[in-house]
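Removed from the display is one protein chain of the complex; every other protein chain stays in position.
Let's look at chain A:
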Amino acid sequence: MRALDRKLWRDLWHMRGQAVAIALVVMCGVATHVMFLSTLHALRDTQQGYYREYRFADVFVSLKRAPEALRERIAALPGVARADTRVVAPLRVDMPDFGEPVNALMVSLPAPGGLNALHLREGRLPAPERADEVVVSTPFAEAHGLHPGGRFHVILNGRRQALTVAGTALSPEFIQQMRPGSAFPDSKRYGVMWMERRALGQAYDLEGAFNDLAIGLAPGASAAAVMAAVDGLLERYGGLGAYARHDQRSHRFLSEELQQLGTLARLFPAMFLAVAAYLLNVVIGRLVTMQREQVATLKAFGYGNGAILAHYLKLVAAIAAAGIVAGVGLGHWLGGLLAGLYMDFYHFPWLRYTLEPLVVVQAAAVSLLAACAGAWAAVARVARLQPAQAMRPEPPARYRETLPERLGLKRWMSQPTRMIARHIGRRPLKSALAVVGIALGCGIILTGLFQRDTVGYMINVQFGMSQREDLSLSFTDPTAYRARFELAALPGIQRVEVFRAVPVRLKSGHLEYRTSIRGLESGGELQRLLDADLRPVALPAEGLLLTDHLGKRLGVKAGDRITVEVLEGARPRRDVVVAGLVKEYLGVSAYMDLAALNAFMREGPTISGAWLGVDRAQLAGLFERFKGIPRVAGVAERVQEIRAFNRVMDETMLFFTYVATVFAVVIAFGVIYNSARIALTERGRELASLRVLGFTRGEIAYILLGELAVLTLAAIPLGLVAGRWMCHYIASTMQNDLFRVPVVLAPQTYAFAVTVVLVSALLSGLAVRSRLDKLDLVAVLKTPE
C-alpha cells in the first residue's frame, strides 16, 4: 500500500497542470456554495434574531383616525397577542445646508417593551415630554452627518418646527427605507424618525387617537382571520386595509433578496460541480487507459480490484480535497465580503457571519460525491481488466468518416482538417460534454452581467419612457383642482400634470389586492402608460388600466370586471371594467381617467399631487418656494431616483460581475485546458509522426488546437443560449410586487462573454502549444502504439 501511495503522489505530480485546473473548478463550486449559503444563513439568522428581539409586528394597518379606546377591543380579538397604536405621519424635512427636498416618515416612539422596538445606535431616546427631540434612523443620520445634539426643521402638519437629535437608531420595521413608490433607498432624501407620541399626536390632531396599528399575533394564530376582524373594526375609522408581514415593504424587500441568494446558492455550485465531475471523468479515464499495463502488472502481483479502485478514487479525492480546502477558504472570504455589502446596504444592528461546519461538510460531501461519481465509470474499467489482456496494448482506435464529409464537404477538407473532424466525431458524447462545459462558462458570465443590463433597461423604461417628469409633488390632503394653476404660475415650471391617488382594495372572486388607483389627465406627456410593446396607451374614458402583474395577481384580463373598494372618504364600492393592462416593471398600480375617478369618488375636481416639468436652472428657487407651501407633503426629483438606482447597482452588482467573470474564466480554462492536454496525450504520437514527415510546428498545432477551436466555437452560441436561459431562471425568481425583472442582455455583454471564452481558449491553447513544440520526435518511432 505504501508503494501505491507513492505512485499516487507521483501521478498527481505528473498531471499537476490538469489536477490544478480541476481543483480550481471544484474550488469555484465549493466557494459559491460556501459564499452564498453562509451569507444566506447569516442574513436569515440576523433577520430572525432581529425580528424576535425587537418584536417585529406580524400585522400592520393604517387608518385615518380612531379613538385610543378601540385598542382594547382589537387587543381582545382572538389571535391577537398585542396591539400597539401609533401615530405615523409623512412629512417634509428641512435640512440645513441641503437645498433639495427631503421627506421622512415620522413615527411615534414605541412604548417600552412594545412592538417594533428601536435599536439605539447613538445617544438616547427622547426624554419624556420633550416634544422637540427625535430619534433618526441611522442611514439617514449617516447620510447627513447627524449626531445627538444635531438640529434640523420639519414641517409638522403645516407648521415648521425645530427638532434636536436625541439619538440614532435602527428598526426591524425599516430595515430598508424607501420612499413610497420608489424601488430603491435614497438615505439622503428619505428617512424614518421617531418622536414622542403626545407631541406628534397634538400636531396632527390625534390626541387620544391613533392612525396606525401594529399587531403581534399569538402563536399559531391565523393572520388572515385577525386581518379580517381588524378590517371590520376599522372600517368606520378610515382603515386602509390590514396587511401581513409578507406585504410589509421592508420585510418583503429583504425576503426577496434572500430568496435570490437561495437561487444562486443552488444554481452555481451545481454547474461547477457538474463540470468538475465531467473533467474528472475524462482526465481519470485517460489516466487509466495510459496505465492499463501498470494496472495489469499490479493485478498480476496480486493486488485486488478493491485496492486498485481505492487507489484511483484516492487520486480523485486528493484533487477534490485540494479544491474543497481552497474553495472553503475562498468562499469564506468572499462570503465575508458579500455579508459586508449586505451589512452596509441594510444597516442591520448586527450580522454574525460565521463559517458553519454544516455548510462546509455539505460542500465537501457534495463535491467528493460529484468527483467520485464523475470518475467512477473510468475507474470501474480497471476492475474489468484481465491482467493478461491488459498487458497488451489497446487495440487501435476506430475512426469513421464524419457527417460533414459524407454530406460532400470532404472535397474541401485537407487531411489535417479531416483528422480534426474525425477525432471529434470518434467520441461524440465526450466532445459534446466538452462543448457543454465551455458553454456553461460562457453562460455564467452572462448571469453575472445580466442584472446590470436588465436594471439599466428597467430604468430606461420606467424613467425614460414612462415617468418623465422632473419633479413629482404630493399634497398632504386631497386638494382642489385649481392648485394646478397656482403651480403652473410658479417661475421655472414649464409643464404641470396632475393626478389623484386613492387607496383601494381590488377584488376579483376570492383574489384581492390593496393598492391605489391613480387618476390621470388624458394626453399626459410627463406620465405615460405603456402597452406590452412599450408604446404609449391612451387612457380610456371609462374603466381601469392595471399593471400587467396586477392583472395576473387578480386573474383578470381586458374586458373582465373587478370590484373596487375605496378605503378613504365615503368609501364607495362598485364593479369596474378592466379596460386593459399596462407594462410596468416596478410596483403595482391601477389607473383611471382623472375625471372618471373624481366622479367615482363622488367628489368635485380633486387632485393628490402633480408631476412637473421644470427649468432646471430655477430648481433651487422652486425648492425654496415649495418649502413655503404647507400643503406640499413632499417633492421627489427623478434624477435622484435614477442615481439611487445606479448607486445600489454599483454597490452590489459589481461584486457579482467580478465573481462570476473570474469563475467563468476558471471553468472555460479548466475545460479547454484539460481537453487540450488529453488530446495531446492521445495524439502526441501521431502529431510527432507528422513532424517526422515534414509537417511544421504550426501545421500540427493546427490539428490539435483546431479541434479545441471547433469545440470552443460550437460552445459559444450554445453558451449564449444557455446563459440566457440561466438568466431567465434567475429572473423567474425575481417576479414580485416590488419589481418584475425582465431578461435584457446588451450586445456588449454578449461580446464580453464571447471575448472571455476566446481569451481562455487562447491561453489554454498557448499553454499546450508550448508542450507541442517540445514533442520528442525520435521517441515515438521506437515504441509501438
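By definition in this document, contacts are C-beta pairs under 8 Å (C-beta built on N, C-alpha and C of every residue); 3 or more make two chains touch, one makes a residue touch a chain; residues count from 1.
Here is the rule we use: contacts and distances are computed from a predicted model.
Taken from the listed names "Acetolactate synthase small subunit", "Anti-sigma factor antagonist", "Acyl-CoA dehydrogenase" or "ABC transporter ATP-binding protein", the protein name that UniProt assigns to the chain not shown is "ABC transporter ATP-binding protein". The chain that is not drawn here is touched, among residues A:Q259, A:Q494, A:T696 or A:T755, by A:T696. Summary of contacts with the chain left out: across A:K7, A:K64, A:R426 or A:R771, the touching residue is A:R426. One of A:R2, A:R384 or A:R398 touches the chain omitted from the figure, and that residue is A:R398. Panel shows chain A; residues 395-400, 414-416, 418-419, 422-423, 426, 685-686, 689-697, 699, 777-778, 780-785 of it touch the chain omitted from the view.
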